[in-house]
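Not every chain is included here, but those present sit where they belong.
By written order: A and B. Residues from 1 in each chain.
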Amino acid sequence: MSNTFGHVFRVTTFGESHGGGLGVIVDGCPAGHPFPHARIAAQLARRRPGQGRLTSPRQEADAPTLLSGVHSESGLTLGTPIAMIFANKDARSRHYDDLARLYRPSHADYTYEARYGLREAAGGGRASARETVARVAAGALAEDLLAALHGIEIVAWVDEVAGIRAAAVDEEAVSRDMVDEAEVRCPDSAAAAAMSAAIDAARQGGDTVGGVVRCVARRVPAGWGAPVFGKLSADLAGALMSLPATRAFEIGEGMAATRLRGSEHNDPFYAEGGRVRTRTNHSGGIQGGISNGETIRLAVAFKPVATIFKPQETVTREGESVTFQAKGRHDPCVLPRAVPMVEAMVALVLCDHMLRARIARIEGAP
Amino acid sequence: MSNTFGHVFRVTTFGESHGGGLGVIVDGCPAGHPFPHARIAAQLARRRPGQGRLTSPRQEADAPTLLSGVHSESGLTLGTPIAMIFANKDARSRHYDDLARLYRPSHADYTYEARYGLREAAGGGRASARETVARVAAGALAEDLLAALHGIEIVAWVDEVAGIRAAAVDEEAVSRDMVDEAEVRCPDSAAAAAMSAAIDAARQGGDTVGGVVRCVARRVPAGWGAPVFGKLSADLAGALMSLPATRAFEIGEGMAATRLRGSEHNDPFYAEGGRVRTRTNHSGGIQGGISNGETIRLAVAFKPVATIFKPQETVTREGESVTFQAKGRHDPCVLPRAVPMVEAMVALVLCDHMLRARIARIEGAP
């Protein structure tokens, strides 16, 4: 159950960082939708390592092999499981040989062993961020459905790195093109430059930095989400906190909401062209766990990357104290590549809820 | 699927705020555990409205009727579904009659109607915080299992209200008794007094305030949690963000982690008495989504209560602009009563993962 996400639009990922390959099965994708090869390729390109000096130089084409679920003639989805696999081409396992005997601090080495009694040391095994390639592919399919059926736009950006914050971004206007103008994926060019410098400085010091990705989903209709445990906000929180290195999730005003009075935080309703709107959007588009038709607004915090290039104290599998010094290829900051991952997880949640909303009431009732 | 939580320890809640009653079914509770009437009563008492001047004066005994799942002779759980129901005794539906025609700002009135085409207006229906009575009962059962089988302690407290923050709480020592010394459930007595004053001031102004609950779970063994979508941190995030009025979730250092360098945030490992420990606990007891044996540390942000006693702009179901003025019984601040709710959701997640950990590996292997 751990490797499957969603209730009716169900995504299962599999695979270790090194070895045969990774992949994803999407079960529950409605039939009759043109399979979006281009959108998937575009989002995978944004996630890919080796995009520039800010990201890990590991080179992988990351072009998925489509095994099933798409009509050979028309290119439409068949309604059956869609399988995409990614070969592990550039796997230099020898880098990881001596890692098998110790626990890298703040990695999943020790905890996987505590759970399973063994672990695949190469590349972090299943705990590797490489697993997100599968999610990004599935998420691009989901967002294509959302765009086609409801015109929904999901845009994420780097809002903060190492304490450097973007100036207020226009959440109704920001686009992926604007986000991609800077390599760091912050649409505020001044902040972007400062962030890049901070990342460079961290790398030169053998250190790493964290930050915050913000995301909006525009044109989500009112009525998506469900009561109690199926709240849209709860599902988004669970989805986004399943990404590697995440430390916090905020919906709407997030933490800042706690310092507002009710009279400041409440969003007054008004009618506009037969539609119920809110004057403000402190709620972030979700009230009582269900979308209200306003833009969904959220934020996700990522910790600094655990792989640093300074000596660290740790222990071996046998409990011996040792000093660990990392080698190899690693991002000093995960934020730029996290942008499409955040978009993917938001899309997966929304697509599942889009389908669930279609069976939440008798048509026309009451 | 929206009203069920958990994979193998499965909790289903049902019921509207007014009407026949609410309840909870726990499916998957192992057989042979003494049913913890006293612990359930204790946690329900902490959740109950009418505990003092800080909470809503609505009076409900909230003693559950146990319908099934417990051995009539021994009082042990049977392994079959445990059903607890709560009658709705003090339901003054006439308070809600005129609410049926308009949408209270930042409540779930509009969104439920958008989804379902109708809603139960009395008491907020299914969106009422009264639903949490069912979770608190189930959570107390879960934490009793955790305590009996692993000595686990879960303690939450009010850490911040209206911007007033508790001084650093000793997370290894704080107890429920210490938390309950102040009505506001903040173990820092000076901060508690200031918080109470702030809540009083808000109420007198017809306004409301929000805040932050922090929670620890001590003695969780290493190895609970699962890769990818089943990360302990992801499940906790989803669980806690399913509570009413939540706006943010943090694990470990949370948002603050984004401003640390990797060299500051990483938790060095060392060996202590044959056990792998970490020198610091910035990770909050979870690495790669799996517990590492250190104390689990998290925080949840609650917005100010939506029901304020000032005139507010809104619209009717027919789209007419009206001014809404709330009446009736409502907490000016949900934080003190949220403490046992947070503990309950943490217990539900941990209990589910406790059972899942038991089947994650071949015994003794490797």
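Going forward, a contact is a pair of C-beta atoms (placed from the backbone, for glycine too) under 8 Å apart; a residue touches a chain by one contact, two chains touch by 3 or more.
Treat the numbers as computed from the prediction; the structure is a model and nothing was measured.
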Fill in the total copies of the single sequence across the complete complex, 2 being in place. 4
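Going forward, only the chains that are shown with their structure count from here on.
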Whole-Å distance, C-alpha centre of subunit A to that of subunit B, is 26
In their shared complex, subunit B is touched by residues of subunit A numbered 1-5, 7, 13, 103, 105-108, 110-112, 114-118, 126-127, 131, 160, 162-163, 202, 207-212, 221-231, 233-242, 244, 246-255, 257-271, 274, 276, 278-279, 282-283, 286-293, 301-308, 310, 312-315, 319-321, 356-357, 360-361, 365-366
